[in-house]
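Here the complex is missing a single protein chain, while all its other protein chains stay put.
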Amino acid sequence: MKQLGIIGAGRIGRVHAESISRMAAAAVKTLADPFMSPEIEKWAAQLGVDKCVKDYKEIIADPAIDGVLICSPTDTHADISLEAIAAGKHVFCEKPVSQKLDEILAVKKALAASPNIKYLVGFNRRFDHNFKAARAAVEQGKVGEQHIVRITSRDPGPPPIEYIKVSGGLFMDMTIHDFDMLRYLTGSEVDEVFVRAANKVDPAIGQAGDIDTAVITLTMKNSVIAIIENSRKAAYGYDQRVEVFGSKGMVSIGNDAPSTAVISTEDGVTGEKPLHFFLERYMDAYVQEARDFVTAIENDTPVPVGIEDGLQSVLIAMACALSHKESRAVKMSEIG
Amino acid sequence: MKQLGIIGAGRIGRVHAESISRMAAAAVKTLADPFMSPEIEKWAAQLGVDKCVKDYKEIIADPAIDGVLICSPTDTHADISLEAIAAGKHVFCEKPVSQKLDEILAVKKALAASPNIKYLVGFNRRFDHNFKAARAAVEQGKVGEQHIVRITSRDPGPPPIEYIKVSGGLFMDMTIHDFDMLRYLTGSEVDEVFVRAANKVDPAIGQAGDIDTAVITLTMKNSVIAIIENSRKAAYGYDQRVEVFGSKGMVSIGNDAPSTAVISTEDGVTGEKPLHFFLERYMDAYVQEARDFVTAIENDTPVPVGIEDGLQSVLIAMACALSHKESRAVKMSEIG
Amino acid sequence: MKQLGIIGAGRIGRVHAESISRMAAAAVKTLADPFMSPEIEKWAAQLGVDKCVKDYKEIIADPAIDGVLICSPTDTHADISLEAIAAGKHVFCEKPVSQKLDEILAVKKALAASPNIKYLVGFNRRFDHNFKAARAAVEQGKVGEQHIVRITSRDPGPPPIEYIKVSGGLFMDMTIHDFDMLRYLTGSEVDEVFVRAANKVDPAIGQAGDIDTAVITLTMKNSVIAIIENSRKAAYGYDQRVEVFGSKGMVSIGNDAPSTAVISTEDGVTGEKPLHFFLERYMDAYVQEARDFVTAIENDTPVPVGIEDGLQSVLIAMACALSHKESRAVKMSEIG
Partner (left out) sequence: MKQLGIIGAGRIGRVHAESISRMAAAAVKTLADPFMSPEIEKWAAQLGVDKCVKDYKEIIADPAIDGVLICSPTDTHADISLEAIAAGKHVFCEKPVSQKLDEILAVKKALAASPNIKYLVGFNRRFDHNFKAARAAVEQGKVGEQHIVRITSRDPGPPPIEYIKVSGGLFMDMTIHDFDMLRYLTGSEVDEVFVRAANKVDPAIGQAGDIDTAVITLTMKNSVIAIIENSRKAAYGYDQRVEVFGSKGMVSIGNDAPSTAVISTEDGVTGEKPLHFFLERYMDAYVQEARDFVTAIENDTPVPVGIEDGLQSVLIAMACALSHKESRAVKMSEIG
C-alpha cells in the first residue's frame, strides 16, 4: 500500500484526501497545512489519515511516504515540487505548476535528472467521462481528420477579487484548463494565438487589471483551427462543452445536470441547469485522477499528464496574454 | 459510530459494504456469508471490515452491533429479519421482504411490538436523483392534480433461468420496484390492476412458467390511472423512465448515460445508450440508501421506506399474478 | 387535370381547398356549404375555386367533377358517400365515416360493387413525417419483432361542450386516430381491449356523459401489446408521441415545436412547447393527404387508407366504449 502525504487542506486537498481514503492501494499518511485546525484534524481522523501537521517539510522528510499531493497556493507549487523530487517522492501537483516560466523549467530539469519520479499535473478534465468520450471518438476515427475544435468554458460566477488579483489572470487561472484540453483533443501543439477579450462581467475585475470574457483563435501545428470561448459568469451555471469537427463528422459533448427531469407546462419545456461548478461537475474526475496517480506509482507506468503538459499550457497562457496586450496574433515561437 | 453487520457477501452486499466503509458515522463490524472465501476476506479487510464469518448468527448475537443489512437470498429475508428484530437490531432488508404474505405479516407484527427498531426496505430507486426529481416536481405542484402516471422499466437482458425459477415471477422480482415507485410518486395505494403479459424474450422463460413482457394498468385509490411497461430485455440497455401527467403539466425523467457525447456523421446523430444495468445506474442511489439507514438510526428518525411499503408492493405483485392468471381486472381487496 | 368538389367549407374543408389550389394535377371546381357566405366566396375566388354553392348535390350532379372531399358534419358522411359513389365519383371522406356501424357497412358494400372508385378516409396522421418515420423504422426491421407499442395522444384543450355532445364520445372522436395509427404501425388487427377512463379535465364533460382521460390496453392479433394514453387537455400543448419497442430496439417519435430555440437562464434550460394543435401540427400531412388522393385518382392506384380502415377504427371505438361501460376486457369478436 502506497503511503501519501497531502500538502494543503483546502477544498481540493480535502477532495483528494477523500478519494485516497477510499482506495485499497494507497493511504494518506500525513496531511499538512499551516492553518491546521481541530476541525480538520477531526475530519482527517475519520478518513483514516494517520497524522496532521502544520509544516509540509515533515512530509518531505518522512522516508515512509512514497508520494505527495501538492494542493497549496500556486506560488508554492514549484518549490515544494523541487523539494519533493529531491527527496525522491512522486508528485501530484495541482495546476498550474507555476505562473513563472523559469520555475516550471527548473522542475522539468529536476525531473529529467530523476527519471523514476512520477509527476502528475492536475488537469482534472482529462479524467472526466465526457471529455474522455470526446477523445475516444476522435481516436476511433469518428470525426476523421480534425478541421475545427471548439471549447466553450464558462464559470457560474467569478472568484473573489482578492483571488483574481493573485490568479495570474484569466488565461493562467481559468483558460489553462482549456489549453490543456485542446492539446489533449488534437494531439498537437499550438502554433499561434489570437485573443479578443474584455471586462464585461464585473467592473472590479477590470480594475484589478484582468478580463472576464475571451474568445481565442488558436492555430495548431497540425493545422487544426481552434476556438476557446471563456466567461467568468454564465447565469445558467458551469458550462463545459466541446465540439470536434472534421472530415467525417463531429463529436460534441454537453453538460452534466443534476437529473434528467424535464417539466412541461404552459410556460415551456424546462430541463435542469448544468451541475453548478467544478466540485460537483468533476468529482468523479478528481477521484479518477488520484487513482491514476497511485496506479502510475504502483505499476511504474507513465502518468497520463505530466510536466510537459504543465509547461505548454503555461506557455500558451503567456502567448494569449501577449496577444491581448498587443492586440495581435502571437506565434508560440515568440514565447519562452 | 454505529456498528453494522452485513449478511450476504454477494453483489449487493458488497455494494453496501463499500458504501458504509466510506461513512464517518458507521462501520461494518462483521460480514457473514456461508460461502465466505479468502478472496472476500481480503477484499473486506481492505475496506476496513473487522471480521468475516460464515454464520450470520454471529452478527445477530453480537451485542456491539447496532444494525444489520440483510443481503442474503430472498427466502431467508423474513426469518433473519425476525431474529434481528428479536435481538433489538435495526434492519436494512433487501427487497422483497418475502414472497410469502404470512412471512411479511409476521415481520410487520414483530415491528409493531418493537417500535424503536428501524426497518428499511431496499427500494433503491426512491434514493435515485432522477426519481427524486420527479417526485419533487410533483410535490412542488408542477403537474397539478395527477391524471396519468407511466413507468417504463426494462432490463437489458433476463437473468439466468435458474434465477427466474426461484424469483417469484416477473411481478415479484422485477415489477415490484415499479409498484413501489408508483406508490411513491402518487402518494396513493393501488385499487385495481389489469395485466396483459407474454413470453416474448426467451422461450425458456415461458417454459419456466414465467413471462418477460408486461403491460399493467393500475387504478389508484386517488383515481390516478397508471401504466407500467416491463420487458426483461431492451436491446439498447437498462430503460428506466417515468412520466407523471396532470392538470398543470407533466414531469418526465429519462435515462442516465455514460457520457453526453453525441457523434454526428453521415449515418445520423448518435448518442450513448443508457447506463447498462442497475449497479451502474443506481450506484449513487445505493450509497444514499445506506446513508439514510445510518442517519435514521443515528437521529432516531423514521426510515424513508419501511415494512408497509414492503408489504404493499408484494400484495400488488400478487394481484398482478392473479390478473394474469385469470385474465381479468383484479381488485386489491381480493388479495391478502 | 382532375376536377374536384369540396363539400363543407369549415376549417378542414378550407385546408383541403388550399392544398388542392396549389396542385398542378387538380383544381377545386366547386365548393358547397349550406352556410355559404360572401366572405367564403371571396376567399374561394382568390384560391381559384370556380364556383361556390349551397347545395352539395350540385357537386354530385356535375359530370365534370372527378372526385369529392366530404368535409361536412360526421352524421352526413355516409349518406353523401353513398350518393357520390352512386354518381361514380372518387371520395375523400373525413374521419369517421360514420358513428353507426350499419352506415359504414353500407358504404363498404357500395364500394365493393364499384371497384374503380377510390375511397380515402382522412386519417391524416398516416401522412405525417414523424409517424411515417416510425413506420419506416419498423419496416426496415430496426425494432425487430414488435413487443409493446405505446401511443400518447393528448389535446391542448377540450372542444366546446356542444361539440362533445354530438362527438360520439372520446373513443369515436379522438382516440379513433390512435386506433388507426396502432393498426398502421403494427400491421395487425386488434383482438381485445381494456379501458380505464375518467372525467378529470372538466366536470361538464362528465355531465355530458363523456370521459376526457383514458388509458387503453389493446392486444393485437399478432400478440403485440399496445397502450393508448389520452387526455383532452395537456397544459403544455398538443402531445403526439409514439414508441414502438421490440426485440432489436425501439423507435420513438416526439413532438414538433415552433423552433429549436433553447433558452438557458438561472431559471433552467427551456425549450418551446409543442406546436399548438392539429392544424399547426399536421398542416404538411393534410397537404400530403390531399395530394395522395389526387395521385391515386390520376394513376389508378390504391388509396393508402380506405374503407376497411374506417370500419376497423370504428369497431375498436365501439369495443372501448363497451369495455368502459362494463368495466371489463372486451374481445373484438363481441362487436359488430
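For reference, chains read A, B and C in written order, and residue numbers begin at 1 within each chain.
One rule holds for everything that comes next: a contact is a pair of C-beta atoms (placed from the backbone, for glycine too) under 8 Å apart; a residue touches a chain by one contact, two chains touch by 3 or more.
Every value quoted in this text rests on a predicted model; they were computed, and no experiment measured them.
Student: List the displayed chains that the omitted chain touches in the full complex.
Tutor: Hidden chain contacts in the full assembly come out as A, B, C.
Student: Would you mind spotting which of A:Ser37, A:Gln140, A:Gln207 or A:Ser223 touches the chain that isn't drawn?
Tutor: Candidates A:Ser37, A:Gln140, A:Gln207 or A:Ser223; residue touching the omitted chain: A:Ser223.
Student: So which of C:Lys132, C:Lys233 or C:Arg291 would be touching the chain we can't see?
Tutor: C:Lys132
Student: Which of these, A:Ala234, A:Leu275, A:Ala319 or A:Ile335, touches the one chain of the complex that we don't see?
Tutor: From the options A:Ala234, A:Leu275, A:Ala319 or A:Ile335, the contact with the absent chain belongs to A:Ala234.
Student: List the residues of subunit B that touch the chain left out of this view.
Tutor: So the residues of subunit B touching the missing chain come out as 234-236, 257, 264-273.
Student: List the subunit A residues touching the unshown chain?
Tutor: Interface residues of subunit A facing the absent chain: 144-145, 147-148, 150, 154, 194, 196-198, 200-201, 213-215, 217, 219, 223, 225-227, 229, 231, 233-236, 239, 245, 247-250, 327-329.
Student: Which positions on subunit C touch the chain that was left off?
Tutor: 21-22, 24, 46-48, 129-130, 132-134, 137, 142-143, 248-256, 258-266, 272
Rule of thumb we're sticking to: only the chains that are shown with their structure count from here on.
Student: Using Cα averages as centroids, what's the distance between subunit A and subunit C in whole Å?
Tutor: Centre-to-centre distance between subunit A and subunit C: 58 Å.
Student: Which subunit B residues reach two or more other chains?
Tutor: As it turns out, subunit B has residues touching two or more other chains at 248-250.
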